[in-house]
Every structure is written in structure tokens, then in C-alpha cells.
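Removed: one protein chain of the complex. Kept in place: all other protein chains.
Each chain gets a letter, A and B, in the order it is written, and its residues are counted from 1.
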Amino acid sequence: MLLDFARLGPWRVVLIVIAVLVGAYLLLPILLIVALSFGSSQWLQFPPPGWTLRWYEELFDDPEWIASFLTSFQIAAVVTVLSVVIGLMASFGLTRGEFRGREVLRALFLTPMILPVVVLAVALYAFFLRLHLNGTFLGFVLAHLVIALPFSIIAISNALERFDRDIETAAIVCGASPLEAKIRVTLPGIRLGLISAAIFSFLASWDEVVIAIFMASPDLQTLPVRIYSTLRQDLSPVIAAVSTLLIALTAALMALAALFRKDARS
Amino acid sequence: MTFLEISNISKTFGNVAAVNDVSLDIAQGEFVTFLGPSGSGKSTTLYMIAGFFEPSGGDVRLGGRSILAEPSNKRNIGMVFQRYTLFPHLSVAENVAFPLRVRRRSAAEIGRKVEEMLALVRLEGFADRMPAQLSGGQQQRVALARALAYDPPLLLMDEPLSALDKKLREEIQDEIRRIHRQTGVTILYVTHDQEEALSLSDRIALFNHGRIEQLGKGRELYEAPRTRFVADFVGHSNFLDCTITRSEGESADIVLPDGGMLSGISLHGAAVAGARAGLMIRPDRLRLSPLGQAAEPGIDAVLSDATFIGETYHFVLATGWGASVNVRMPASRVRPDEVTMGAHMQLHWEATDARLFCH
Partner (left out) sequence: MTVTDVPLANPSPATARRRGRGIVPVIPALAVVVLVFVIPVLALLLRSVLEPEPGLQNYAAFFGSTTYLKVLGNTFLVAGTVTLATVLLGFPVAWFLAIAPSFWSRLLFAIIILSMWTNLLARTYAWMVLLQRTGIINRTLMDLGLISEPLPLINNLAGVTIGMTYIMLPFMILPLHATIRAIDPAVFQAAALCGASRWQAFTRVMLPLAASGIAAGALMVFVMSLGYFITPALLGGTSNMMLAELIAQLVQSLLDWGLAGAAALVLLVVTLAIYLVQLRFFGFGQARS
């Protein structure tokens, strides 16, 4: 009755209305940004008086925007590689290791994800002041690695736990060395976990803003920092253009993830 | 000639003795099955041979050489697991080729061998399928092909059919028998299904509490069980409580709870007069007669239940002291008018079919 859409009676109308409203609430702001990024009004009039690519041109003509884009990409790429490699190793230890305190360690690895990031940002800012790491590439990578690692460890540990270890054992009986068995059998077996670890790690770094705001220097700014500092001054339509590009990236990654999931099911 | 020599191996986990001083010699080409209840140490023994566990004591020698120092991947042993362990990202052919690839064999040899193995397990047309597209039975056949691809001298199988339904199980049992004949490989097979053990093996090692309780051909275990556990585990048995009145060597006289005396029954284990014991008789070795007509030793009992199950009749009788006894008789030897509930009957048997096991 209550879980049968067709037999929900008058309640169905209520559900549909709320679902449509919430769907609009979630979707319209995103569409609005996209529209504004092509709109000709400097003052973000809506509906826009005309259409233009001017904001994109301004964006691509500004070397600072390009630089921050590249900085973010480089940091996120390095973080992704490190996060997947270190996360893979840690996941092996956490799912297969036989040592005291394993569960405590697992909880410790996940805490950076649940603690308010502002606390970590302030703490790292103070810590990196002493090490002269603020505003450096290494500093950004280390800070974002801490944020990305939990995602990586969760994704890979889940995949490893689901992977039947007897399959790896079978490869060893077949004559493969333990390392060869891991590379040729276990890694392909958990590849979906590795891919989602990579996607989440990349996004964790790419979208990270709070730590970056504290750590950034005028010479080394990530894209979110630049958006944030621009936003504090004015609501330039250039931000709409950047945001639209970011939304496109998100949609592309979502499509990619969906594709892999479909691939896994077939 | 001994090919695989397991001598006095043990394995303790913490303070649990999972395998306790097991010794076993196996000839080349032999098919030996480990049978036993859950947790009796069958898998652990197998895993020590495969190298997954290091024995706490003892030795395993293959072809005269100890293999304990070698890691699993150097032992050159084949193994089929209980669960499906095909490599999910590789096709059937690539699964079978895997052990040859890690051994860096030539492409030509790999191609030839894969074809040969798929023919052996009758899956010729399946080379390009992925494991997920195979039924359970097919997966285990591919696993078998993979385990045999590198011509291992010894094949270990740990309950390979337990995930399959009964009909498929019997079908693959036939395949395994055929492949054993065809390849001559020595097989160590684990199961807790006694029918499977009886139908496949040359010899059966019956495990209990980490020890081999009895080792021998299936028929020996059935007809000449050496302990009450063996008698109970292999086939069905009736056990009647009794007291020994006199014992001499391997023969004893007993008295039953209702005062009935029986003499000259073959005895297992040392016993003194007055000791309690169990009188074991197989349900299919018991016969039923109207009272007072049998010459053999017997017990009076009342028929309390009769079930017709196709080829056989299954009777349950109650003795005067309340024990219940199962009897199985071919349906052709039972006349319908004999099956009267509450009828007093005499249970009797050939003297050689009864055994005494001391408590």
C-alpha cells in the first residue's frame, strides 16, 4: 500500500509535488549558472538580455585563471596517484593484516573525513608555518592527501573485502609468486574499487577549498581559492563560466563512473 | 610404492589441535579421499600439503623429497577449491593458460595445452567465455582444467562439488573419475559426503578430531569399522546398550537390558566383564521374523513404524526396554500382511554382522 506507487491514493499527489519541488530546488541553481555564463548581462540579469561567450573569453584570456586551473589539476593529479598507491597498501594491511590495533588504525584513517575541515585547515596552517610549507606545491599535496586518503581507503578496502582471497591463493598454487598473483589477479579483480578511489581522490583535492584558502600564497593558488577570493569581491559572470566548466567536469566524471558500473554489471 | 608421504603432521591454532599427528602414504595414481565431519581437520591437512599452512610438526614428502621448505607456488601441485576461484577478468582459455603463462611457456605450447585441457573437461566451445557466463558446474570444470594444465603430479580438491546441486554433482563425479583414469594423476579429495567418497575413491581416510580414525577401502570402512565413530559415520547403524559378561580376545558375551544373553560377538577394544558397550548392527543386516521362528540370536521387539520408500521398507521397532531399532529390507522381501503396527516380532542377524564397541 504505502510502498506501492499506483495504490498510494491522494498521498501520491503530495509525494509528486514535493519531489518536483525538491528536484527543481536542486537542479535550477545549476541550470541558472549555466545560463548566466552565456548571458550578456554583467549584472547577472535573468533571463539574460542576450547571449555571449564573452565571459569564457575573459576567463581564457586571464593567465591567472589558467594558472590556478593548472595548479589545481597538477595537485589533484599527484594527490590521486599518491592516494591510490598509499590507500591500496593501507587497504591490504587493514583487510589482511593480523596485528593488534587494526580497527583503531582503520578508524584513525577515516577521521580526517569526519572532522570539521576548518579545524584541520587552521591546524595545518599553523604547522606548515613552522615548516615553511604554506603556499608550496608539497604543502598542498600533503594536505589534500590527508583529505583524499579516507575516500581511497574506503573504496579499495570495500573492493578487497568483496574480492574472494581464495582466487589469489588459486593463482599462487598455479605457480604465480605472491606478488605476481596480486598484480595479475587481485588488482584486476578490484579495479572498480581502484577507479572509484582515483575519482574520489581527484575530486577531494580538486574541490578542496577550506585548507587551500589558508595555505594559498599569491603565487600558488588553486582554482577554488581563486573562485573564493573573487566571490568575496563581486559576483562576476566569469565565475559562472568557471562554474559551468566545473559542472561539465562533474557530469563527465559521473557519466564515466556510471559507465564503469554498467561495465561491471554485464 | 609410496609417492606422497605424510608423516606425523600436526597443526595447532592457538591451543586448538586442528590436525593431530596424521600419517598417510599414498601411491602414485591413487585416489584418496579425506572424509569426516565439519572441523575434523581435512582442509587443514590439505592446506599443509598445498603450503598455505606451515605444519606445527611432521613432514610431507613428494616423490621422496620434503616439500615443506618450498612456497606454494613452487610446489607444482594442482588444486581445485570449494568456492569458484576462476579469475573473473580472464576468459576460460586465459584462465587455463594462466599457470603456463606464469611458467613462461611458449605461445604454441600454451595454445596446444589449453585446447587439450578444454577437451579433457569437455568444454571445447567455451574458450572465449568469461567465468561469469558459466554455470557453477562449468566453472568447476574449468578450474579442474586449470589445475591440470601444468601436469602436476598431485591434484588436491577441497569439496569442489559442495556448491552444486545433487544431479550436477553426480555428473561431475563421473567426469572426475574419467579424468583420473585418463590422466593417471594422484588425487587427494576432501568431502563430507560419504556417498561421494565411496563412489570416487580407492581409499578413504576418515577424519575425526584432527586424527585419521580409519584408513582403508570404502567397503572395509563400511563392513569392518574399527571404532564406534567409523561405524556411526559410514552408513547407518543401530547401537544397543549392553553389558559385557565375559570377554576373551576379540570375542565377548553380553547381556542386554532385558536380561537377554548373546555370546561370541566380535569385540573392538579391550573390555573387562561388567563394562558397558554398544552392540552395533547395520539396519540392512537385520531381519524380522514372527516370534519364535528364528534360529539365530535375536531380540523381541514391537513394530512401531513402517515407511515404504520405493526399493526398500524402513521399519522402526521398539525393544522391551524402550530402545528403538531401525531395519531396512528390500521391499520385495516384505509381505504386506507382515506390516502390522504393534505386532511382536523377532529381530535377528548373522553373528558376523554384529560388533561390540566399548564405551
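The working rule: a contact is a pair of C-beta atoms (placed from the backbone, for glycine too) under 8 Å apart; a residue touches a chain by one contact, two chains touch by 3 or more.
Because the structure is a prediction, the values reported are computed rather than measured.
When the whole complex is considered, the residue among A:Ile66, A:Val81, A:Ala123 or A:Leu259 that touches the unshown chain is A:Ala123. The chain not shown here is touched by just one of A:Leu36, A:Leu59, A:Ala159 or A:Leu220, and that residue is A:Leu36. For chain A, the residues in touch with the chain missing from this view are 1-5, 8-9, 11, 14-16, 18-19, 22-23, 25-27, 29-30, 32-33, 36, 43-44, 46, 86-87, 89-90, 92-94, 96-100, 105, 108-127, 142-143, 145-146, 149, 153-154, 164-166, 169, 172, 178, 203, 207, 209-210, 214, 224, 227-228, 231-232, 235, 239-240, 242-243, 246-247, 250-251, 253-254.
The criterion applied here is as follows: only the chains that are shown with their structure count from here on.
Mean C-alpha positions place chain A and chain B at a centre distance of 56 Å.
Residue ranges on chain B touching chain A, taken from their complex, read 50, 52, 71-79, 81, 83, 85-89, 98-99, 102-103, 143, 146-147, 150. Residues 164, 166-167, 169-178, 180-181, 184-185, 188-189, 191 of chain A are the ones that touch chain B when the two sit in their complex.
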